[in-house]
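The other protein chains are all here in position, but one chain of the complex has been omitted.
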Amino acid sequence: MAKKFEKGKMVPVPSRSIIPERDLDKSPILECSHLGIDFGGLRAVDDFNLTIGRTEIAGLIGPNGAGKTTVFNLLTKVYQPTRGTILLDGIDTAGKTTTQINRMGIARTFQNIRLFSDLSVEDNVKVGLHNQERYSALTGVLRLPKYWRQEKAAHERALELLSLFEMQDLADHKAGSLPYGAQRRLEIVRALATNPSLLLLDEPAAGMNPSETAELMENIVKIRDTFQIAILLIEHDMNLVMGICEGICVLNFGRVIAKGTSEEIQASPAVIEAYLGKGRGS
Amino acid sequence: MAFLQYLISGISLGSIYAIIALGYTMVYGIAKMLNFAHGDVIMVGGYISFCTTSYLDLPGWVSVVFAVVVCTVLGVVIEGLAYRPLRQAGSLAVLITAIGVSYLLQNAAQLIWGATPKNFTSLINFQVPEFLGRLNVSGVMLVTVCACVVIMLGLTWFTSQTKMGKAMRACSEDRGAAQLMGINVNRTISMTFAIGSALAAIAGVLLCSYSPVLQPTTGSMPGIKAFTAAVFGGIGSIPGAFLGGVLLGIIEAMARAYLSSNLANSIVFVVLILVLLIRPAGLLGKYVPEKV
Partner (left out) sequence: MKQISAYFKQMKTVTKIDYATYAGVVLAFAIVLAFQSAGLLNRSITGMLVPICCYVCMAVSLNLTVGILGELSLGHAGFMSVGAFSGVVASMSLGFTGAGDVVRLVLALVVGAAMAALAGVIVGVPVLRLRGDYLAIVTLAFGEIIKELLNSLLVGFDENGLHILFNYDGSRVVSDLGLTENGVEIIKGAQGVAGNQRLATFTVGFVLVMITLVVVLNLVRSRTGRAVMAIRDNRLAAESVGINVTKYKLIAFVVSAALAGAAGALYGLNLSSLSSTTFDFNASILILVYVVLGGLGNIWGSVVATIVLYVLPEALREFDNLRMLVYAIVLILVMLATHNQRLRALLGRLIPKRKGAAAHG
């Protein structure tokens, strides 16, 4: 633990942090401290602290209504936090909009799928590539050489990204017509297309069967290894969480009740109580 | 004194807008559609009343009853034939259909009654004794304001106390859930159209008593203004429609009197835009943020 305080550029939040060994000599990608938001009188999230390493796969779990998606919405500034700070790569994100947050390096998927359903699969990915293409509306209307060059590059890049999930053959289909699992995967591809340094996945395995989930687990690890990015995921499938997450944070009633590795979480009395209720005699 | 006079005429004009807006807002709140034909139902109400008094020589109150009955039936028929088949379609499709219905009513009226304006004889002829010195308050003004307040209170009572009213509110909140609770959505929406059209008939008679020129396009502009009033007050809200209508009338009267007679409508609309920019859901509307 002491090592982290010496080498980190920023002093991480002084709670049990879960950064894996290999990321310790770099500054963390995300540091939230004392993050909180109130809806009316309700403290939906309070005193949320989390530090994520450069190439970490972290999990955010908790019972329904614990505030997990709210944390994602705070990180991406869909909601402006009432309290606390978020540092992304050491830079404060206070006052930024969702759009700016994405340009700073956070991409996300949604619990209830939000694809551009009338666009083709390829165009969905190209929308993700939006900020990497650099030609003006006028260039597009006049179809100058720059347009053709960049559109060709975007086309190739989109197919390349789709091939991650072996979806390149679906490129011309309408996104809304895809089966459920493929829609979830397309959302991940679209998020990856924005070239993020932190990927937030909101229940990526929801509605998938066990074999699809197993494939998804492999793919998540593959994404981390290929792109060298950090991933934070919300998931109810414990096999997935315990299988690939290096650090896990457990939320209940908007507060962190445990943090640590999968073994530590599974042994934590607070977590067992949150999920199963207070046992007799304990 | 002049100011008070303008205020009074503004309030009475606004009361007509408010009655129309109440119909608009109920239909919008429950059927979630912009019923552009609403203004033309007003016109039909005016014509029916005109015919019963001029051709059949019946007393004024009978003509009002007649107009209300005809418009109510008309509203329910329009809903059943044109809007109900599109319940599952997008809002734009319904809007265009409503525009079609509006054209239909206007052109049918032109065929039946001709394009030349009819001279509507006001149904309300009694004079209010002069009070407060030289204020000029006509009987129409008084009746309009009273009718508007009574209708607003009645609708508030209806939607909050009666079984049908509660069903309406349930449908406006969540149609699917209401259906699962055993509410007959189609009947509820028909009922809403019936009420809205009955109000339009009353508004039609009052409007024609106020400015006695009756032609097939009579309903259009008041319809648009009333819709503006409903949005102004927060569409879907009954007190909002009342407030929006009355305020709109006052602003229009004041703008006409003190700023510019040429630009009165523009000033009304500019105020609307400003209000929407500050309160995006209107004065009394609830702003519902998007669920993520």
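Note that the chains are named A and B in the order they appear, and that numbering of residues resets to 1 at the start of each chain.
We adopt the following convention: a residue touches a chain if its C-beta (ideal position, glycine included) is under 8 Å from a C-beta of that chain, and two chains touch if they have at least 3 such contacts.
Being a predicted model, the structure only gives us computed values, none of them experimental.
Screening A:Arg22, A:Arg114 or A:Arg149 against the full complex identifies A:Arg114 as the residue touching the chain left out. Between the chain not shown and the residues A:Thr98, A:Ser163, A:Gln228 or A:Gln266, the one that touches is A:Thr98. By the touch criterion stated above, the residues of chain A touching the omitted chain are 76, 78, 97-99, 102-103, 107-108, 110, 114-120, 123, 126-128, 130-131, 133, 135-137, 139-143, 147, 150-151, 154, 172, 174, 190-191, 193-194. Where chain B meets the missing chain, the touching residues are 28, 34, 82, 85-86, 88-90, 92-93, 95-97, 99-101, 103-104, 106-108, 110-111, 220, 224, 227-228, 231, 235, 259-263, 265-266, 269-270, 272-273, 276-277, 280-281, 290, 292.
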